[in-house]
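What follows is a short report on a single structure.
In this view, the complex is presented without one of its protein chains, the others remaining in place.
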Amino acid sequence: MSVSGGVGGPPARSWSVYLAGEIHSDWRERIEAGVGEAGLPVSFSAPVTDHAASDDAGVGTLREEGEAFWRDHMGAGVNGIRTQTLIRAADVVVVRFGDKYRQWNAAFDAGWAAALDKPYVTLHDPEFDHALKEVDRAAQAVARTPEQVVAVLRYVITGKLP
Amino acid sequence: MSVSGGVGGPPARSWSVYLAGEIHSDWRERIEAGVGEAGLPVSFSAPVTDHAASDDAGVGTLREEGEAFWRDHMGAGVNGIRTQTLIRAADVVVVRFGDKYRQWNAAFDAGWAAALDKPYVTLHDPEFDHALKEVDRAAQAVARTPEQVVAVLRYVITGKLP
Amino acid sequence: MSVSGGVGGPPARSWSVYLAGEIHSDWRERIEAGVGEAGLPVSFSAPVTDHAASDDAGVGTLREEGEAFWRDHMGAGVNGIRTQTLIRAADVVVVRFGDKYRQWNAAFDAGWAAALDKPYVTLHDPEFDHALKEVDRAAQAVARTPEQVVAVLRYVITGKLP
Amino acid sequence: MSVSGGVGGPPARSWSVYLAGEIHSDWRERIEAGVGEAGLPVSFSAPVTDHAASDDAGVGTLREEGEAFWRDHMGAGVNGIRTQTLIRAADVVVVRFGDKYRQWNAAFDAGWAAALDKPYVTLHDPEFDHALKEVDRAAQAVARTPEQVVAVLRYVITGKLP
Amino acid sequence: MSVSGGVGGPPARSWSVYLAGEIHSDWRERIEAGVGEAGLPVSFSAPVTDHAASDDAGVGTLREEGEAFWRDHMGAGVNGIRTQTLIRAADVVVVRFGDKYRQWNAAFDAGWAAALDKPYVTLHDPEFDHALKEVDRAAQAVARTPEQVVAVLRYVITGKLP
Amino acid sequence: MSVSGGVGGPPARSWSVYLAGEIHSDWRERIEAGVGEAGLPVSFSAPVTDHAASDDAGVGTLREEGEAFWRDHMGAGVNGIRTQTLIRAADVVVVRFGDKYRQWNAAFDAGWAAALDKPYVTLHDPEFDHALKEVDRAAQAVARTPEQVVAVLRYVITGKLP
Amino acid sequence: MSVSGGVGGPPARSWSVYLAGEIHSDWRERIEAGVGEAGLPVSFSAPVTDHAASDDAGVGTLREEGEAFWRDHMGAGVNGIRTQTLIRAADVVVVRFGDKYRQWNAAFDAGWAAALDKPYVTLHDPEFDHALKEVDRAAQAVARTPEQVVAVLRYVITGKLP
Partner (left out) sequence: MSVSGGVGGPPARSWSVYLAGEIHSDWRERIEAGVGEAGLPVSFSAPVTDHAASDDAGVGTLREEGEAFWRDHMGAGVNGIRTQTLIRAADVVVVRFGDKYRQWNAAFDAGWAAALDKPYVTLHDPEFDHALKEVDRAAQAVARTPEQVVAVLRYVITGKLP
């Protein structure tokens, strides 16, 4: 079928993929690289992954705030404009859980995606399987490596297995 | 009216048509060919129609799994990313019921389309009329041949009868 | 504001306008002509306005049917694929009530548009004001002539009065 | 199954049925009487059926208004509070088309019900079949007499045929 | 927690469970019996399970119809009033696939439930696992016996395992 | 205003409150006790809080499963029937984050509630403020103690401050 | 029709009416009194109308906060639990604009109601007609006195004019 485009066919459908979660490793780059090599028609989006900028999203754009709680509150509000808009605009969400920090964020985004009926894929090591069982159950797939996510996207878009 | 484009008018609206159901005969190709001959602005999408690939959608992208039940479960999850996304993005769904296998899949997709208020057309032989009565009742049309589906699409898009 | 485009600005937003109702006078052509003269970025859509084709939408595409009731039923199903899709895709709906026939169709489309939160404009003579009061009340505007509809669209899109 | 209640079982589910359309014949009373005789757990609702009161719904509750158009407009607004609320609260809608007046109202309510995914039944003579084909196509059933509507409701609620 | 009621606490929440699918074995009775023995606050609903009545739902309530296709069409419309209303009103749906007939119906209801975000449980023998993989994947649980469904309902409602 | 009932007035509206998150401390009991003392018309619901039962939700109701991943998967599916149903039925959600385990669950439920437009209150110590900033930002209130949650509920329901 | 109950008929449907806006005059009491005299089956709800309590909704339930902006922010969050829940649960909303303060609140609630398809009635003096034209246009009725609101509710519920 021509869903991913073909010789002489209509232009390929472009898929929007939102990459949620951990910001301390290179998993997003690896997925982007793999998708690029596979030549898939995907446009990626993500939260702001510069940790310092993300933490200052409120005070850096609006005004100073002395109390930590309200600094975070302002920042989370500004970050939410981006994340809510991009998750709503996505076809598929990938949610990465790393081994540092608590990453409640990632689980929050997964819940949001689930309730909006966005299909999502989780990406994490087996050590978190038990803790993430509800999050994984509502996912369409549980991947261990960025390369597996690329394989899933290639199959979903082109129908081809590696 | 210029809905399907005209000389000097704005570009034609493109219609998205999802072709669900049976994967063992050439009905999709016949619809695509007919629509191509008629020059209709339609982009088609479909589930993965390579049966072997579809069955291995999980183990071929994620990891090995010994038990048949869970192999299928993983595969269906990956296939679901594609089918859910494309059905939601479709304007019209065509659902084909063939004479082999049980094809609960096709009926499941029809139910999904119905609940999402997607207009759909069924395509099957009269021998299944009684068994498919609820599925047909919620459809906008019941066709017997791919050529009838093409005629419906041409009329819906251009307003012209054969 | 640049919503309707400007020199050096981004391309203008295109508005989708569905023209529902009466098919026996030239009101659609007059609106299209007026909108064309005003240079507005509008793409129109409409039901099939060829009365004979519309009546044969089912038997002309699917198969013969001897009983009038079921002929109509099949035809209405096929027509519904077009009308439901285009109303859902429209930004604005115009609903015309003429002086012939009962035109329950037009009122049905208005109810559909209202329930889907599509803003719509009715177009009819004052003699029908009382009979159409509920339909008019849920409308954003009641016009008497196609030229008034053009004036409304021009204002809505460009912010300019005649 | 115990859906309609049984000896010793839980109390029966009550069904809400909205009776839309014509207000000049006794069809509502006949349906209510038939449903009462059959002992069905149904609560009915309807628009205001006192024609004079309905026409004065605005000026009788809010304030005088000299122009006929705005009198109707005010009245339709007040009537809409009732009709919108009760249609949204209904499980099933019955829409009656009589032989007097244009009854665009009834078709408007049918369109509203259709777009809200409320199952509805139309009730009208065969002479209107062609004019009502789109309205009938989106209905779950087309009845000719109030007694048929009662038979449908009895079957739907109890599973019993006459 | 008091969600299922306790001594001196507020009345228990009542759960609505719709039992879809096969009508030729006693699985519904076994679930009802088991739930009754467990004293769970559940009200059940179901399609009409009298096969003959269900087939005559249209001609038995509305009018004669000679052609089999349209007889079925009328019947499915009337049955749809019941099934659509009750599935929408349900908290949980159970979908049974038996070994006779094609039961596209059951799969259609499952698709409907899935698209409406109703959690559902499938009930079928392992021989159908492969054919039902997409239907099972979108389910919250796959049961083999009515007693397992009762165990799931008891756990879901009371938090107690057998 | 009589929203919470008064002498001779209509019965008070009952509020449904879902208590999500940590299951290792007595915060639910403290909220229930406080609400009981305040005489508020609240019915509570919650996930299954018996940790062992919750972990065995799948294998205890359906069938044995040797692999830990699929045991958890089956259990999470069964638990999801309860949690999804009760969150959808709730007016207000309270989400507790404790100091043990990763509790991605709680954040997942918060995301779900947020996307469904359910107002929710978080309950956690200040040490988690930074990690929970996005979850807190989408909340209506951030409480530190169960007693503060009771105060919020009392105020929301009765309009009275302590 | 029995929608408002009758002798021997089923119990009357109860209507939920939310009274939004101004909290400095006795308009709510006058509507409640009028509805009580008319014996209408209405249950009212409203925001917290004790101005001091409403301003302290956050600091009175959660914790001290020195900055006025954040005090208000916390209070508005807690108040929002009540107002969002009750507006969503209402059948009809009445929005009162008085002559003191800016009352952006009231307009905010009206916008919320409009977007949720809740029918609403505004209540204000003619001097605000021009400033409130958009708010009034999306309303079903514009009343000048609480007694007119009572007349509208009586008509909507019973079909009787004064």
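All chains are identified by letter, namely A, B, C, D, E, F and G, in their written order; residue positions are counted from 1 within each chain.
We take it that a contact is a pair of C-beta atoms (placed from the backbone, for glycine too) under 8 Å apart; a residue touches a chain by one contact, two chains touch by 3 or more.
It should be emphasised that the depicted structure is a prediction, and the values quoted were computed from it without experimental measurement.
**Student:** With the missing chain put back, one of A:Met74, A:Ala131 or A:Ile157 would touch it. Which one?
**Tutor:** A:Met74
**Student:** If I consider the whole complex, including the chain that's not displayed, which of C:Ala20, C:Val92 or C:Leu132 touches that chain?
**Tutor:** Answer from the full complex: C:Val92 touches the omitted chain.
**Student:** With respect to the chain omitted from the figure, which of C:Pro41, C:Gly98 or C:Pro119 is a touching residue?
**Tutor:** Per the contact definition at the top, the residue touching the missing chain is C:Pro119.
**Student:** Hey, which of F:Glu37, F:Glu67 or F:Asp117 is the one touching the hidden chain?
**Tutor:** Residue touching the chain left out of view: F:Asp117.
**Student:** Under the stated touch rule, tell me which residues of chain G contact the chain that is not displayed.
**Tutor:** 68-69, 72-73, 75-77, 79-80, 83, 97, 101-116, 126, 128-138
**Student:** So that we can see where the missing chain sits, which residues of chain A does it touch?
**Tutor:** So the residues of chain A touching the missing chain come out as 14, 19, 28, 32, 43-46, 48-50, 53, 56-58, 60-63, 74, 77-78, 80-82, 84-86, 89.
**Student:** What is the set of chain C residues that contact the non-displayed chain in the whole complex?
**Tutor:** Per the touch rule, chain C residues meeting the hidden chain are 1-3, 10, 13, 15, 91-92, 117, 119, 121, 139-144, 148, 151-152, 154-157, 159-162.
Heads up, the rule we're going with is that only the chains that are shown with their structure count from here on.
**Student:** If you tally contacting C-beta pairs, which pair wins, A-B or A-F?
**Tutor:** Higher contact count goes to A-F.
**Student:** Indicate whether more than half of the residue numbers at the chain B-chain E interface occur in both copies; give same if so and different if not.
**Tutor:** Same-residue interface.
**Student:** Suppose each chain is reduced to the average of its Cα coordinates; what separation in Å results between chain B and chain F?
**Tutor:** Centre separation, chain B to chain F: 41 Å.
**Student:** How far is the middle of chain D from the middle of chain E, if each middle is the mean of its Cα atoms, in Å?
**Tutor:** Spacing between the chain centres: roughly 29 Å.
**Student:** Mark out which residues of chain G touch at least two other chains, giving numbers and ranges.
**Tutor:** 117
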